[in-house]
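Below: the structure, in structure tokens.
All protein chains but one are shown at their positions in the complex.
After this line comes chain A, so read on.
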């Protein structure tokens, strides 16, 4: 074997058998260009021979009449295509179950259940269960003194259940991705009792349009709100125009008039040459 391959300087050769990679850091003598292909082929051959020698020393075995060797793990470090994923965040239920030590039910249980009426095995979930339910409940009694359709009520209950589940799913998703969810948009029973929060919720709803409420009409609100109070104050300040205490409320009219056009017939100013009628020469 030795005569078939003699590397010039074996110290400068790095090998990663796991990756089938060999790096020969010796200088390749490519002086006359006409000789390139010969030199390249011979040096490559020597290096491949070195790698093959190494591979043939690894333990080989025969699998289905094919000789196979176990390769060691590659050592040459290559970058990943994506970052290492973080462990998945627990959902609210999973966290609760973990705290309380609630375990998932074993999966060995059969997914089929015996239906006594149909005399058939019915799956616990899926369309076949729904079909079975439809055939079983072909008649539902009305409750006494209640005119609402019981089927409608069942349907509504189902849709509400689905909607709630979806909301919880989204909430878990937002939590895992660290997104802030506005609490006032969705009023729960606690916040609904607090009038302050209710008012705040109404304010949020007012500006919850694509234009941030710029073009939407303000809904009629009961007069005990803060907005009307502030307006009253302004009116009072306007009445006594002595300007003794130009406080926060005193500045408000200026800001209110900021939207008025600067130019126009009434705002004639000769120095600034703004306003007035158009001069014709």
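A few comments on the model shown:
Here is the rule we go by: a contact is a pair of C-beta atoms (placed from the backbone, for glycine too) under 8 Å apart; a residue touches a chain by one contact, two chains touch by 3 or more; residues count from 1.
As a working rule, contacts and distances are computed from a predicted model.
Not shown: a single chain whose UniProt protein name, out of "Ribosome production factor 2 homolog", "Spindle assembly checkpoint protein", "cyclin-dependent kinase" or "Isoaspartyl peptidase/L-asparaginase", is "Ribosome production factor 2 homolog". From the options A:119, A:180, A:196 or A:218, the residue with contact to the unseen chain in the full assembly is A:180. Across the entire complex, the residue among A:43, A:91 or A:216 in touch with the chain not shown is A:43. Within chain A, the residues in touch with the undisplayed chain are 1, 4, 12, 18-28, 30, 36-37, 40-41, 43-45, 47-49, 51-53, 55-56, 60, 66-71, 73-74, 76-85, 170, 173-174, 177, 179-182, 184-185, 200, 203-204, 206-208, 212-213.
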